[in-house]
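Quick one: the structure is below, questions incoming.
Omission of a single protein chain aside, the complex is shown with its protein chains in their original locations.
Each chain gets a letter, A and B, in the order it is written, and its residues are counted from 1.
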Amino acid sequence: MDMILDIASWAFISGGIIFCLIGGYGLIKLKDFYARLHAASLIDTFGVGLIFIGLMFQAGFTLVTAKLILILVFIFFTSPTATHALARAAINHDVLPDVDTEEERDLVRQTKTTKSSTS
Amino acid sequence: MMFAAAAAGVVVTMVFAMALALMGPNVYNRILAVNVFGTLSVMLIAIYGFVDGRPEFLDLAIVYALINFIGTIAVTKYVTFSDMGHGDDGDPAGDI
Partner (left out) sequence: MNIEIITSDALNVMTLLFMAVTAIAIARIRNLFAVVMLSGIYSLMGATLYVILDAVDVAFTEAAVGAGASTVLMIGTLALTSANENATPNKQTIKALIACTLIGFALVYASFDMPLFGDPNAPIHNHVVPRYLNDSMAEIGLPNVVTSILASYRGYDTMGEAFVIFTAAVGVIALIGRGRREKSANENMADANNVMKRKIVLRVVSKLLIPFILLFGLYVQWHGDFGPGGGFQAGVIFGAAFILYGIIYGLGTLRKALPAWLTRWLMALGVLLYACTGVVSLIKGASFLDYNVLASTPTGGQHIGILLVEFGVGMTVFASIVTIFCAFAGRAAADVNKVSAKQRSAGHD
């Protein structure tokens, strides 16, 4: 039984590490701010999620598992919210994504939510 | 052994996030880097709790996640409005 739990833990933690590394590499390599948001969300969801599930297998049915679930739920709620706030702030401040044609840029500009360009 | 590998992976990703914080051309990249750094710190604390055999550290991880969120929102709001107390004046459904 311990063996199965250990193998499951190893599998999940390895998956989590791989997603973290991919996300981290994407943070550096991608040139566009909005693409970097996608890379960061990899870390925030799959990275944290898989590693914590691997840790939960090690902890068993105790209070520790309950706290890990709590942290996970909290991060799942707050990380997309922070990304959303950041992306909206960037759009409102004329940070344009890496699009090719001018009409696509106009489409992006239309999604701004403030009528005047604030400082 | 697996905890050491997990900690190593998280530290490598932290190096990436720090590189983004140092090089990111505009301010939004830096805010994103700090946010990612905070989430990685949460993971590092949780993993380290298991390495040391003291799961009380998880309270700490909850606080980090919380502080990370509030800090990101505060900074984003400052950058948008140049002021952090900016409210919904005149909003008829002002929630209290």
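FYI, contacts are C-beta pairs under 8 Å (C-beta built on N, C-alpha and C of every residue); 3 or more make two chains touch, one makes a residue touch a chain.
Bear in mind the structure is a predicted one, so any value in this text is a computation, not a measurement.
In the full complex, subunit B touches the omitted chain through residues 1, 3-4, 7-8, 11, 14, 18, 21-22, 27, 30-31, 33-34, 37-38, 41, 44-45, 48, 51-52, 54, 56-57, 59-60, 62-64, 66-68, 70-71, 73-75, 77-79, 81-96. Mapped onto subunit A, the footprint of the missing chain covers residues 74, 77-78, 81, 84-85, 88, 113-116.
Here is the rule we use: only the chains that are shown with their structure count from here on.
Separating the centre of subunit A from that of subunit B, both taken as means of CA atoms, is a distance of 11 Å. Across the complex, subunit B meets subunit A through its residues 2, 5-6, 9-10, 12-13, 15-17, 19-20, 26, 28-29, 31-33, 35-36, 39-40, 42-43, 46-47, 50, 55, 58-59, 61-62, 65-66, 68-69, 72-73, 76-77, 79-82. Residues of subunit A touching subunit B in their complex: 6, 9-10, 13-14, 16-17, 20-21, 23-25, 27-28, 33, 36-37, 40, 43-44, 47-48, 51-52, 54-55, 58-59, 63-64, 67-68, 70-71, 74-75, 78-79, 81-82, 85-86, 89-90, 92-93, 95, 118-119.
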